[in-house]
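A short worksheet on the structure shown next.
The complex appears here minus one protein chain, its other protein chains still in place.
Chain nomenclature is as follows: A, B and C, assigned in order of appearance, with residue numbering initiated at 1 for each chain independently.
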Amino acid sequence: MSLKAPPELIVFQQMADVPYNWSLGREGSLFLIALRDEKKFLGIKCPSCGKVYVPPRKVCGPCFTANSQWVEVGDEGVVTAFSVVNYRFTDPATGLPREVPYTFAFVRLDGADTKLCHKLAETDPARLKVGMRVKAVFAEQRTGNIEKDVIHFRAVQA
Amino acid sequence: MLDEVAIVGVGQTKYERRKIGETFADLVFEVTNKALEDAGITIRDIDNVVTVSNDFQDGRTISSMAVMDACGAFGKNVSTVEGDGTLGALYGLMRVLSGAFETTLVVAHCKCSEGDQDLIWNSAFDPVYYRRLGLEAVSASALQARRYMDKYGVTGEQCALVPVKNHRNARANPWAQEAMDLTVEEVMRSPVLASPLKMLDAAPLSDGACAVIFANRWKAGRMTTKPVWVRGVGHCADAYYLGDRDLAGVDSLTGAAKRAYGLAGIVDPRKEIDVVEVFEAFGYQELMWLEGLGFCDPGQGGVFTAGGNTLMDGPWPVNPSGGVLSAHPGLVAGLVRIAEACLQVRGDAGARQVDGVRTALAHGTNGLCGQGHCVWVLGG
Amino acid sequence: MTDFQSGVEPMVYSGRIRMPYQWSAGETGSRFFTQLRDYGRIWGSRCRVCDLVFVPPRKVCGRCLNGIGEWIELPPAGVLQTFTVVYRHRPAIHPADPPFAYGIIRLDGADSGLIHLLGEIEPGEIVSGLRVQAVLKEKRERRGDILDIKYFKPFSA
Partner (left out) sequence: MAQRVAVVGFGQTHHKSNRGDVTGIELINEAVRRALEDAELGPGDIDAVVIGNMDHFENINLADMWGVEGTGGYLKPVMKLTTGGTTGTTVAIAGYYHVASSLFDVVLAVGWEKNSESDTTGGTITAFDPVWERFSFPGALPGLALDAVVYMQKYGVTEKDGARVAVRDRANAARNPYAHLRDPITVDDVLRSPMLSYPIKLLDICPRSDGAAALILAGEEKARKICRQPAWIWSVSVCHNYTYTSDVNFGYLDTLEQACRETYKKAGIKDPGKEIDVIEMYQPCSFAGLSWLEAMGFCGPGEAPGLLWDGATDAGGDLPVNPSGGVLNANPIGATGTIRVGEVARQIQGRAGACQVPEVKTGLATGFGGCYWSDVLLLGNRPR
């Protein structure tokens, strides 16, 4: 033993950055094509229990049945839960802090049984409530991307 | 392990370079249904599920979350192994052996085309000491290949016999990705990736999924007339740092094989095993793994292979499916070896069937340069 | 199954996982790296139970799980155990343009090999068993990481 305690701790820093190309599958693709080309939301229905999934997926988990029928759902719906996000954190898609505040919400579109995750235009908690009706605000230029083709959902005046 | 747990169904996708039309969940749903159909049962007959996936390959922490509905796990006991598919299968087997479950579905998925393999494999190197050197799986395997060839005098031509044989075998396998006729000269002339490894020494990148269903004796008897019994299984890990190991050695494979053979009551694998499916991501690995499995002495893998012993019509056909060199869907590849060994024992391997298979061996590896291994012995 | 959606153009979402990480080298690793950076010395550690000298050094022996208290300074020279010349071009991770070489070097007195780059040698001249020595970066360029060693080159007395 001929060394003293180290004068410092060495810490290695790295920005890990791994690109991915995630396939959307036939269901996800068809949904996004309809959103991009026709500003329409599609749901996919389980032939067994009748549940309408938005966003779409191939399998109804509880039934273990392939969803097989497309239905058009509304571009309006109900906020089932929300949270105004004020705290800072790293967005793992960019490695940078995500811009806050923003409102994260689960929206059940009219005619759907499951909820879509998206953002709300309003960030004042006093003007938000569970059960409020909201409508999608579409981007002018759409590319088949749920984040960007729908800018956010905004409140519908009763 | 005599007639305790059997494989009663298997399912595979076609392995392809880019399955862009399908999500992970779609692939899992496909093979789950195929395996259920193969076993002649429905999802209601399955009482628990083990999924296999890798968070780096999927670009997703908790990569199994994406497939919970597609593997039929809703309402069932389910868990996830991150490692080669042979290890997921082992956990599925344990759950049946414990008496807690009767029928386990094991399903593995991976789409090597969706991520960047070099970045993903670089992340397996220690971030403190070695990651900055930029090592990845090809360079690391090249260090192993060089050491193996130098230590024992194995030649590049002997290693090249493996891709020649396996791509030729793949012509009889409808699921394989790269079936072709090659010559040793073509392998030797292919571009060098990292010496001594050349393009045609290496496995392609594949997307795919595989499912295997295990059942206890009672259930197996009711499900199928052709149960394939698990006779023995063993797994083992070597030291992590590549510099701590003699990379030409196969200590952990010897350990895994010893355990599997012990459980299966196998004294001499050369006399008792009829067909072998190994996880060879590079040609040289098949030679090394045959040494570790006891089919030849250390350093003799090249001579053994050059002697025609591992050809389809040889005494110990190795990788009649075409092996991992013909389709490499990442950590699915080990589970594919089990599925293929199972089909061989059943006599259901179609054009790639080896005559008179009573006992088959399946092998998977985990980590870099065969740090970990898992060995299965299956019998009719 | 119905083909009610055949002919759909399959879409792919191109994204990334981009996250900052910070890994501490811990006290043992920090000793190794500060000694390398400040004095250009390479230290290993010896497990007295297994009688093995490890480089990089360990706080605990991975074989017997006993703590390792003994540090051993190793000469910056040893024998090349194996090597590869890399011809693939992956600038996102590789530290040099191809062709460049990696080797595993067993430093004199060590029982484990150190992975590093090889330099000052033509690819065709590299052979296993070659005696090599470490070439360090200039002191002012050393930052306390493994690349403070530039590479290993053929030994010259």
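Criterion: contacts are C-beta pairs under 8 Å (C-beta built on N, C-alpha and C of every residue); 3 or more make two chains touch, one makes a residue touch a chain.
Predicted, not measured: the structure shown is a model, and the values here were computed from it.
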item	value
Chain not shown, its touching partners among those shown	A, B, C
Contact partner of the left-out chain, one of B:Val8, B:Val128 or B:Val377	B:Val128
Contact partner of the left-out chain, one of B:Ile20, B:Ile120 or B:Val276	B:Ile120
Where the missing chain touches subunit A, by residue	9, 11, 14, 16, 20, 22, 24, 28, 55, 57, 61, 81, 83-87, 89-93, 98, 102, 104-106, 114-119, 125, 146-147
Positions on subunit B contacted by the hidden chain, ascending	25, 54-56, 59-62, 64-69, 73-75, 77-83, 87, 90-91, 93-95, 97-100, 120-121, 123-124, 126-128, 233-241, 251-252, 255-256, 259, 366-368, 371-372
Those residues of subunit C which, in the complete complex, touch the missing chain	13, 15, 17, 19-29, 58-60, 62-65
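We adopt the following convention: only the chains that are shown with their structure count from here on.
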item	value
Higher-contact pair (C-beta pairs counted), A-B versus A-C	A-C
Between subunit B and subunit C, centroid-to-centroid distance (C-alpha), Å	29
Between subunit B and subunit A, distance of the C-alpha-averaged centres to the nearest whole Å	36
Whole-Å gap separating subunit A and subunit C, where each centre is the average of the chain's CA atoms	41
Subunit B: positions in contact with at least two other chains	20-21, 59, 116, 119, 127-128, 132
For subunit A, residues contacting two or more additional chains	12, 14, 16-26, 28-29, 66
Subunit A residues touching subunit C - in the complex, by the definition given at the top	1-3, 5-30, 32-33, 66, 68-70, 90, 92-95, 144-145
In the complex with subunit B, residue positions of subunit A that touch it	12, 14, 16-26, 28-29, 57-62, 64, 66
Complex contacts: residues of subunit C adjacent to subunit A	1-2, 4-5, 8-27, 29-31, 33-35, 43, 69-71, 73, 144-145
